[in-house]
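A protein chain is absent from this complex, but the other protein chains hold their places.
Chains here go by letter, A, B, C and D, matching the order in which they are written, and residues are numbered from 1 within each.
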Amino acid sequence: MLETRDLTVRFGGHVAVNAVSCAFAPGTLTAIVGPNGAGKTTYFNLISGQIKVSAGRVALNGQDLTPLGAAARAQAGLGRAFQLTNLFPQLSVRENVRLAVQARAGAGLNLWRIWSDRRDLLEKTDRVLEAVALADKRDALAASLPHGDQRKLEVGILMALEPQVFMFDEPTAGMSVDEVPVILNLIRQLKNDKTKTILLVEHKMDVVRELSDRIIVLHNGELVADGEPETVIASPVVQQAYLGISPEEKEAV
Amino acid sequence: MFSRILSHDLPRSRWLALMLVGIVLGLAFAPFLFTGVKSINVAAKVLIFISLVVSFDLLLGYTGIVSFAHTMFFGIGAYGLAIALNAMGPTWGAIALGTVSALAISLVLSLVIGLFSLRVRAIFFAMITLAVASAFLTLASQLSDITGGEDGLSFKVPELLTPGFALMEDDWEGPFGAVAFNGRFITYYLLFAVVTGMFLVMLRIVNSPFGRVLQAIRENDFRAEALGYRTVVYRTLSNVLAALFATLAGCLLALWLRYNGPDTSLSFEIMLDILLIVVIGGMGTLYGAILGSTLFLLAQSYLQDLLRLAGSATEGLPLLPALLTPDRWLLWLGLLFVLSVYYFPTGIVGRLRDRARR
Amino acid sequence: MNTNNLLTLQGVHTHIGAYHILHGVDLHVPANQLTMLLGRNGAGKTTTLRTIMGLWHASQGRITLAGQDITQQHTPDISRSGVAYVPENMGIFADLSVKENMLLAARGARSIDDIDTKRLEWIFDLFPAMKKFWNHPAGKLSGGQKQMLAVSRAIVEPRQLLLIDEPSKGLAPAIIQNMIAAFKALKEAQTTILLVEQNFNFARQLGDSVAVMDDGRVVHSGRMAELAEDEALQSRLLGLSLKAHQ
Amino acid sequence: QSKEIRIAHVYSKTGPLEAYAKQTHVGLMMGLDYATGGTMTVGGKKLVVIEKDDQGKPDLGKSLLAAAYGDDKADIAVGPTASPVALAMLPVAEEYRKILLVEPAVADSITGDKWNKYIFRTGRNSSQDAISNAVALDKPENTIVTLAQDNAFGRDGVKAFREAVKKGKLVHEEYLPAATTDFTAGLQRVVDKLKDVPGRKFVWVVWAGANSPFSKFAELELKKRYNIELATGGNILPAMTAYKQFPGMEGAAYYYFGIPKNPVNEAMVARHYKEFKSPPDFFTAGGFSAAMALVTALKKTNGDAKASALIPAMEGMSFDTPKGKMTFRKEDHQAMQSMYHFKIKADPAFAWGVPELVREIKPEEMNVPIRNKR
Partner (left out) sequence: MTTDFDYKPLLLVPLLALIALPLTGSASTWLTLTVAGLAMGMIVFVIASGLTLVFGLMDVLNFGHGVFIALGAFVATSVFAAMGTYVEADSFWLNMLALLPAMLVAMAVAGALGYVFERVIVKPVYGQHLKQILITMGGMIIGEELIKVIWGPQQIAMPLPVSLRGAFIFGEAAVEKYRVLAVLVGLLVFLAMVWTLNRTKVGLLIRAGVQDREMVESLGYRIVRLFIGVFVAGSALAGLGGVMWGLYQQTVIPQMGAQVNVLIFIVIIIGGLGSTTGALIGALLVGLMANYTGFLAPKVALFSNIALMVAILLWRPQGVYPVANR
């Protein structure tokens, strides 16, 4: 169970995330929606420890994570894919994923074994690459991938980390239509594992509608709605502030 | 088996492999092949630089940390041995004590520097280490009671390692000249063994899971952190390892020269030489250290001789003799700096591997 | 096809290092229209835009803008002949404020007061966040806000040709609607637009003509309306059923 | 028996001391030519000079000397320019059992506690420099403050000076880092020590390097304001440009081409003018003296360059130099030589301040301590 209590962050005078309290249970996929600049990514950053909170706390399974840094939280089971692609550009696709697999196995501080002797890790890496449809590009440098493939690699790294909590920040942005289902299938499979908690930020409403068990809405840093997908989508805040449909237009649609 | 010794990190280019074999054989049989005093000195210097450059490559090539304090650790090693031998006389105990205490000092110092300053921006770290190194250099020349100040320390080594000690009564007439089986001969092979060991251990380290994380941190530390790697820990550890290796290299230097002074092991010039060797050889490829050290030291040691020839060949022409005198050898060394950055952006090793891949 | 093309590419090949990426692209961009450039990941859309912009040089072929050969021109000169570019990664100057980013984009302006206030107001209307974060460092903006800034920069002064790479990614639906409105308005004002998109819905609403790329070539070009009608063609060119995921 | 005598000249051909080193080499070659009457042979053997560039680096100097003795089969070595290099080289001479004639490195310890019997020195040592200056300044009415570089060179000099000053009052020793660029603070400290003292007041400066305190001394107008005078030893000509601002300044110098009156010096000056259109400088004289010493010794042994023959020949040997007669002292092989008490005159014909001879200080007048433990 991942929990945030009164989570708040201020940048100068600007409150980017304002006292957000929310709990995310294992086995559910929660979509987080809201206009640009609502604070979704910042909320993720607070949870995964990329930025420090101004107030409030983050807890996983009752353990207070607030004082920990990003690395410690990753070890505790929070996994994160980034909105703006964030890879190891001059390493190969395979090495990008292998590093995540190795992090998961906790083998990083081993100075004496030869990395390629860990067959188990290599095999797991290849399985992940298959899953995100990058197996045929495994030797390319991450930097030379087209944008869409970089997004897939970003997701692959998160998969390889096998965290307890998966946080996807617009995983399909910029991905071509024929690739999108690959990623959505992956997320669907994850949902079958009832021990995993999944958070998803996404602007494509059909994707949100199809995948989510629950939607929360952020607006100006505040949590303004929380509930079943259909009810939340139908609510006036979402219709107006997010989808930009005024009440009159709604009649027309 | 062979591949395991090299930690499965093979040269991956036929030319590279050939050159490496050539150099290693050359170094292994140097006392038999090159019997002059100067050439054996150059060979020993190549060995010492290989171990020093390898340690710097861990820092620069693998972890992406630019440090100018590397010669400081080199100097600590050299001074450790020099001071111990100077104070306690030429005993093996002094060598052991000098080495161990130098390693201990380097350990503490590198840990402190790492923990305090590896958090700041890379370029600030570089500048801080530059300042720390120059402060250390000043300190070494000021504490003249201990370090001999600018004059440095000349000292004696244990009997077994002195030129006076002879394994055989007479020199052996080899095919390339007379070989004296004396203490210098023993010292050379001692160096060779230690450096080979250090190289293989370093090769192992960079090909371990740990070494791979260092590369990841070099590429994108923010992302490495998000994967659960604590970058400060890894960076500091890398800094400490590099410092320890450099210290050992310093001990070897002192042992070979039987002298140490601030210019010999601490100067900024050596720092630049190391940087250049890493870049010529190829950053992040330990084999580059072998190629780079060999080429650079050959160039540095024989450039003046070469220029003397070139100078006399161009005699009579305008301007050229002024540029080609051995006195202006630094000019050509500077040019070497510029050209190597131009033509070997990925180093010689990178170049050769690219060719092999085509 | 429209005879009056502002931009044409004929048999353009591009190499990046040792890799051969574009294999003879033929593309016509009619004046005062909006042309969509579609295609799967890795088809070469971004490379095409960069080649037009002179950021990578065509190794073969010819690119003409308003009748002038620009194949070998340098980027600044291409830009000065009235081309604005929104790159895929947005190209925001993270250390500069939103205001400074905009000031640089307005090449003629020496200070912010020199920028046409009406146009600025129009941009603020489209993207209210720009006004709100006017003095903010641009690097601190949210993903979508950066995207808005990138587009705002391209339209801060009138240009004859806009090259825009996936502007809708990461934008909330309401903002996408604003952007569609903006592009329509620009078209009215005699601006030619070449737009790369993955969002087919967006493409359908805006495009006059369309070109589809695959593997470094243009494999289809025609009118947008035709492609929108023909579902079989869509799935052949662009992949699986589109409806489900838009 | 070889038909050649091989002499290795190891010196800082490149590096910061390049300008000094070249003077030495010119002097050495000129001296050899002069001493052998242009034949370059002694006892039927040809003199061959091998050049080695130590770049001012002690470790390099050490290996080059070994290479010279070992690979190039040099019989005798001359050099080096810098004291640290010399100190690193001393053990090599002992290992190879060959003569090393030190010129012009000055450190006392070369002929002091680091000395071995293969080492001779024609160059002056720090003590000789200091003592001669002390002789020039040591008067009961004089109050003196020393200002020196904070390194072995400066401290050696002041130590010898302190021991030699008997009548004058030495009230303070000021040491400044060798890299000092702003001398305001140091000079202010000196002023504070001297300003209220009666009688003649001197600041005796021991400084080598381009960043010297001399010009600051003039800028601050210390003579005018507090009647504090400057005193220092000789130097190379470009450095003596700064002396021009101190007409009347006194001190003691090792060499200035216009001072010694003897045939050797006249020959050297003439040759130098002929070849370079300029007078010989500070270090040229040293190189020339080294050559004279070598040839004199080799003549004595009739061309035998082995140390076993040369050492007895050279110990106590006297030889002519541009500075008059020098003698290798038996105990520590240091050449005893005259120094020159001078007074600066600003002569518009010269770019530098011209030192005029006040008095030649003979070796017998200087009690140069023997510092090696023989």
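Assume a residue touches a chain if its C-beta (ideal position, glycine included) is under 8 Å from a C-beta of that chain, and two chains touch if they have at least 3 such contacts.
The model shown is predicted, which means the values in this text are computed figures rather than measured ones.
Enquirer: Please identify which residue in B:A135, B:M168, B:A193 or B:L298 touches the non-displayed chain.
Expert: Touching the chain that is not displayed is residue B:A135.
Enquirer: Looking at C:L37, C:I63 or C:A105, which makes contact with the chain not pictured?
Expert: Of these options, the touching residue for the absent chain is C:A105.
Enquirer: With respect to the chain omitted from the figure, which of B:A28, B:V179, B:L336 or B:A356 is a touching residue?
Expert: That would be B:L336, which touches the missing chain.
Enquirer: One chain is left out of this view; which of D:V106, D:L176 or D:V264 touches it in the full complex?
Expert: Looking across D:V106, D:L176 or D:V264, the contact with the absent chain belongs to D:L176.
Enquirer: Name every residue on chain B in touch with the hidden partner chain.
Expert: For chain B, the residues touching the absent chain are 60, 66, 119-124, 126-128, 130-132, 134-135, 138, 142, 272, 275-276, 279, 283, 322-323, 328, 330-331, 333-338, 340-342, 345.
Enquirer: Kindly note down the residues of chain D that lie in touch with the hidden chain.
Expert: Touching the missing chain: residues 16, 18-19, 22, 150, 174-177, 179-182, 184-186, 188-189, 192, 210-212, 215, 218-221, 225, 236, 238-239, 241-242, 245, 351.
Enquirer: Tell me which stretches of chain C touch the chain missing from the display.
Expert: 53, 55, 74-76, 79-80, 84-85, 87, 91, 93-97, 100-101, 103-105, 107, 110, 135-137, 139, 153
Criterion: only the chains that are shown with their structure count from here on.
Enquirer: Just knock out chain A conceptually, keep positions unchanged, and give the connected chain sets.
Expert: B, D | C
Enquirer: Looking at chain pairs B-D and A-B, which one is connected by more C-beta pairs in contact?
Expert: If we tally the contacting C-beta pairs, A-B comes out ahead.
Enquirer: I'd like the most central chain, judged by C-alpha centroids against the all-protein C-alpha centroid.
Expert: B
Enquirer: How many angstrom between the C-alpha centroids of chain D and chain A?
Expert: It comes to 76 Å between the two C-alpha centres.
Enquirer: If you average the Cα atoms of chain A and of chain B to get two centres, how far apart are those centres in Å?
Expert: 46
Enquirer: List, in ascending order, every residue of chain D touching at least 2 other chains.
Expert: Within chain D, no residue touches at least two other chains.
Enquirer: Residue numbers in chain C touching 2 or more other chains?
Expert: none
Enquirer: Looking at which chains touch, is this a line, ring, star, complete or other?
Expert: Here the contact pattern is a line, an open path with two ends.
Enquirer: According to the definition already given, which pairs of chains are in contact?
Expert: A-B, A-C, B-D
Enquirer: Enumerate the contact residues on chain D facing chain B in the complex.
Expert: 13-14, 18, 53, 56-59, 62-64, 66-67, 69-71, 83-84, 87-88, 90-91, 95, 107, 109, 114, 150-152
Enquirer: Given the complex with chain D, which residues does chain B contribute to the contact?
Expert: 36-38, 41, 141-142, 144, 149-152, 154, 163-164, 257-261, 263-264, 304, 326-330
Enquirer: Can you tell me which positions in chain A touch chain C when the two form their complex?
Expert: It comes out as residues 11, 34-38, 40-42, 83-84, 144-149, 169-170, 173-181, 184, 203-207, 241-244.
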